[in-house]
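Inspection log for the structure reproduced underneath, given as structure tokens.
Selected chains from the complex are presented in situ; the others are not included.
Chains: A, B and C, in written order; residue numbering restarts at 1 for each.
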Amino acid sequence: MPELDPFAGLAAVLGAAPVQVDPHRQARTGVPEVVYAAGKSPRLTLAAVQALLERQPLGRALISRASAEVVDALRSELEPSGATVLVAPNGGTVLAMRADATTPPLETGGVVALLTAGASDAPAADEAAWVAREMGCRIVRADDVGVAGLHRLEAPLHMLREHGADVVIVVAGMDGALPSVVSGLVDVPVIGLPTSVGYGLGGGGVAALLAMLQTCAPGLVVVNIDNGVGAGATAALIANRVAAARNAG
Amino acid sequence: MPELDPFAGLAAVLGAAPVQVDPHRQARTGVPEVVYAAGKSPRLTLAAVQALLERQPLGRALISRASAEVVDALRSELEPSGATVLVAPNGGTVLAMRADATTPPLETGGVVALLTAGASDAPAADEAAWVAREMGCRIVRADDVGVAGLHRLEAPLHMLREHGADVVIVVAGMDGALPSVVSGLVDVPVIGLPTSVGYGLGGGGVAALLAMLQTCAPGLVVVNIDNGVGAGATAALIANRVAAARNAG
Amino acid sequence: MPELDPFAGLAAVLGAAPVQVDPHRQARTGVPEVVYAAGKSPRLTLAAVQALLERQPLGRALISRASAEVVDALRSELEPSGATVLVAPNGGTVLAMRADATTPPLETGGVVALLTAGASDAPAADEAAWVAREMGCRIVRADDVGVAGLHRLEAPLHMLREHGADVVIVVAGMDGALPSVVSGLVDVPVIGLPTSVGYGLGGGGVAALLAMLQTCAPGLVVVNIDNGVGAGATAALIANRVAAARNAG
């Protein structure tokens, strides 16, 4: 009964797949496509991951903001074929690898430092770290550095200088003060990554983001609240360009 | 014990039904009444759908934002009497048809194009498509067009020109950039339909809506976040008026 | 002393003019380029107007949000060469015409209706009217229609039906209720144009815009507060497509 088909007029849908993969993105921009799972059903996420795994040269696909339900779907669908599904310690970020994905990303020599203000900032930091790692960077990281006691900042700053960090991601929620403080003490670019930690007025990362935007320390740029992918990708772009220049020497 | 009846003073309630159907709406405005299920109990939604099915000439009723619970209620109450309950692929939008509803909406000849920026924009696009379809329009649609890689826009633009689209609905969340870009490339009116995709500051569609309101491309008008009904209805009004002029020729 | 030149490193500036005119815009999108004067110095505005006047086929250039200072600059620079500078009754919108610009825009046959809720909405309505007029439309307009007394709405609705309006722009500040009311009474698309009239919470057009976005009357689309250019351009695109179909008959 075609007269009952509500899609009868939908004759000109272009192509068949609702998910379009952009296979040349990494070549064009240096940043791999990351599947953002929050706005998608497990089925749709799985379709996107499978499409990426098939085309990505190394057979690897990053997924961000994956719920436990999505992780289960990925595992039950991908692992039987020999694929690997790795979940970050604090959840949310996932790396899927094809069975034949035995080659890790080429190490570029770029060095990305990560500092977190509090223990609750870890998930966003993980997301940034995994993206930068997929782009070939080395990660140096110090957690729960705090701003309430600035003496605790000395060791991390020493660490990032010693490892030759090309860029620093500073992850902070609540008052978002740490990135400004760090930016006034180092001579490399700093990316502020505000997190949705905190409640009340300015909670959920709003005060942290606004404070970073209002920084008195030029040399600090920001991404949106909890946007670890954006922070990690830009940091890796910076570090990789520096490393390429170093390697070209 | 009437003294216990807390409604004893409610003597003058006008009529009996809490839901008033506006049977002349489609004749008056060209837009059918759509049952908005989000703010209603399943029982109340069902009552509204049944009232519409009885009076709508073709025996069809659209429901938007129906939860799985509402869909179940509709199916268990309506299907035994031979009615049909169709649910859009991404859920939310539902079309109920009476047992004797064998005539689809009259095709007007109006053509509505739909472009979505990302795979997560599909539910709002479905809502718009189903409304425009009920108003007799042909739909041409391309999904997951993206703005990060503009080369992906060529095929959809070619498609909508080839099908003679009278109006374009561009569906986008996050940065909401696609409608402005499309509006600068076509010579038909463009309706921006922002979606609640995205998190952090400006998330939930706020940045997308604001960016569309701030467009530098005159020729772009907008509806509220996720308001597929509004986008679809206006697009169909436009396309139908054009088609009527074409048909009158 | 080149070493004192702070622009010594600015060697690669592309081209010379800070204002780039897009001469093919009207052909590509059907909408003429309008010079937005609010964010520009009189000097920069003048440069943009002159560039447009030179290239626009009919020798006409629209300017929006021109201050008295900008109008003076336009008059003193353009009128000596025989050009004409016309200012809308409520100021802000300006039409400049070259000395040889004796041909008005080709009348398309499209009909755009304009209703304003209050007398203070006139400047935004003028802006919309002048843009639509430049795009060849006929304008039918009724001012200060109000929503507090709905009986005042009858004559304007009669007028717009009699003149065969293809689309209605409803201009309203404060509570922004009129567009929803009109949209429930007509069968053509309605564009809500909120104005920055009103004070207190939701003032400056915010409540008007939000109320239009929240309309219960599908068939209403909106542009930003005071964006007469956007409303007029889209209305004319709609009316012109209808008229083209009519004329093709």
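By definition in this document, a residue touches a chain if its C-beta (ideal position, glycine included) is under 8 Å from a C-beta of that chain, and two chains touch if they have at least 3 such contacts.
These figures come from a predicted structure and were not determined experimentally.
*Asks:* Enter the number of copies in the whole complex; the displayed portion holds 3.
*Replies:* In total, this homomeric complex is made of 8 copies.
Simple rule for what comes next: only the chains that are shown with their structure count from here on.
*Asks:* In how few steps can one go from chain A to chain C if every step must land on a touching chain?
*Replies:* 2
*Asks:* Provide the C-alpha centroid distance between chain A and chain C, rounded to the nearest whole angstrom.
*Replies:* 43
*Asks:* Averaging over Cα atoms per chain, report the distance between chain A and chain B in Å.
*Replies:* Result: the chain centres lie 35 Å from each other.
*Asks:* Name the residues of chain B that each touch 2 or more other chains.
*Replies:* Within chain B, no residue touches at least two other chains.
*Asks:* In their complex, what parts of chain B are in touch with chain A?
*Replies:* The touching residues are 84, 86, 90, 95, 97, 102-104, 107, 118-120, 122, 129-130, 133, 137-146, 148-149, 152, 155-156, 159, 163, 173, 197, 199-203.
*Asks:* Would you tell me which residues of chain A are touching chain B in their complex?
*Replies:* The touching residues are 1, 3-4, 6-15, 17-20, 22, 24-25, 28-29, 36, 38-41, 44, 48, 196, 205-206, 209, 224-227.
*Asks:* Can you list the chain C residues touching chain B in their complex?
*Replies:* My answer: residues 25, 28-31, 34, 131, 166-167, 183-189, 191, 209, 213-215, 217-224, 227, 229-234, 237-238, 241-243, 245-246, 248-249.
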